[in-house]
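All protein chains of the complex are present and in place, except for one that has been dropped.
== chain A ==
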Amino acid sequence: MARNPVTWLGSPTFPKAAREALQDTQLRQNLRRATGTIRGRREAAVAEMTDWEMLRVAGEQIKDDVLARLDTLLVQLEESVTARGGVVHWARDAEEANRIVLGLCRDEGADEVVKVKSMATAEIGLNEALEAGGVHAVETDLAELIVQLGDDRPSHILVPAIHRNRSEIREIFQRRMGIEVSDEPADLAEAARVYLREKFLTTKVAISGANFAVADTGSIVVLESEGNGRMCLTLPDTLITVMGIEKLVPSWQDLEVFLQLLPRSSTAERMNPYTSVWTGVTPGDGPQRFHLVLIDNGRTSTLEDSVGRQALRCIRCSACLNVCPVYERTGGKSYGSVYPGPIGAILTPQLVGDMRDPQAASLPYASSLCGACFEVCPVRIDIPSVLTHLRAEAVEAKGRTAESIAMAAAAWMFREASRYEKAQKAGSLARFLARDGKITSLPWPGSKWTSSRDVPAPPAESFRTWWRKNRG
């Protein structure tokens, strides 16, 4: 079987990639600033809701119900979409999905398509597959455009260009659009508006993802901010929507939960600027041909794992990334996958479905198990528990001991004085040093190790030296 494109071919394992990222001070500064801002705002948006915990519980339960009845609900969705003039396609893996979408583009005679940001299409590497087939996909979401024009990789679920600050974005726009522009966000947004306008008005085929699909009505839901989604969903003649099979909700009423959970968790808004809902084809309004491509690509094997399957509840809000201390320091690209951060650490290895893959096996260690991700997750995915569970699987697959893996993963973090001292200054290590002469828990790479034995505490002045001597 071909390698699942959810991970980047040839990408280094997490510890190696993280080591490089940690040297990049610009990246860390950009991330700290952006995630810091959004963390505070998310908290305020959530604090306003007296029933937030009840919404989370309902969100969890609805998604669990979806996973329990997935076969029936998918068939129901297919029926409702078909009844309203849509065509439903099924794809076992990325390759099959890409072939279907490329075929549909060719049927329309399109050599260029407009795209609205979608994790599913990033996951299957659709743009590259289309390009190889002679169809150019234009990303229309501002952050995706920044990534595409910068020949870059995404580093965040919601804001793929979060690792770029305004002056870097300005530089990319000037170089690739051939324009003069300031680094004011409003001017940069205006530049994107002008750059894409003509494409929206003339392109005949659009490709989107879906945030939700309502099984009993066949309605598809896309949340967005800029209006590029509306452009893609409204103006072209043909719309192709690519969606993971777990994106369902059983009924229209269930959306009342997710339309409250998602905007506050992702962009910290009461509501995102635009949400579009469409059901098949509406005569005289919007695309007159609609294709829905349902992709498995590792989801059914994830479903088999009774602990790991909760990752399929994920609504891709990115709140767990924004609160994650490991993500904030290493950035999204270190995870070597379109799904970075805590959700990536549990979802990517499961979608890859092979713990002998060194990159997949390293991801469950990309966490300090601090639990912040679980606290913010709107669908209550217990990420720390899944991480622990997957670590055990990685250990088993490698035929090595838990300690040896933890130690290997740990080594990079303490290898250099500068990195260690910076981390200590930030307070992230100091709190793990016990006062009673023992270390009872270490940050993530060592936590596996300290959980199995008490480690004698090092002399306070030189943890690093101690570590070097003792790391085995």
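By our rule, a residue touches a chain if its C-beta (ideal position, glycine included) is under 8 Å from a C-beta of that chain, and two chains touch if they have at least 3 such contacts; residues count from 1.
We adopt the following convention: contacts and distances are computed from a predicted model.
Q: Considering the UniProt annotation of the chain absent from this complex, which name among "2-oxoisovalerate dehydrogenase", "Cytochrome c oxidase subunit 1", "Transport permease protein" or "Lactate utilization protein C" applies?
A: UniProt protein name of the non-displayed chain: "Lactate utilization protein C".
Q: Just name the one of A:6, A:27 or A:58 that touches the chain not displayed here.
A: Final answer for the missing-chain contact: A:58.
Q: Among A:181, A:259 or A:307, choose the residue that contacts the chain missing from this document, as touch is defined above.
A: Only one of A:181, A:259 or A:307 touches the chain omitted from view, namely A:259.
Q: Identify the residues of chain A touching the omitted chain, counting contacts across the whole complex.
A: Chain A touches the missing chain through residues 30, 33-35, 37-38, 50-51, 54-55, 57-58, 61-62, 64-65, 67-71, 74-75, 84, 90-92, 96, 140-143, 146, 159, 161-162, 165-166, 169, 185-186, 188-190, 192-193, 196-197, 200-201, 214, 217-219, 225-228, 230-231, 233-235, 245, 252-257, 259-260, 267, 269-280, 282, 284-286, 294, 296, 300-301, 303-304, 309.
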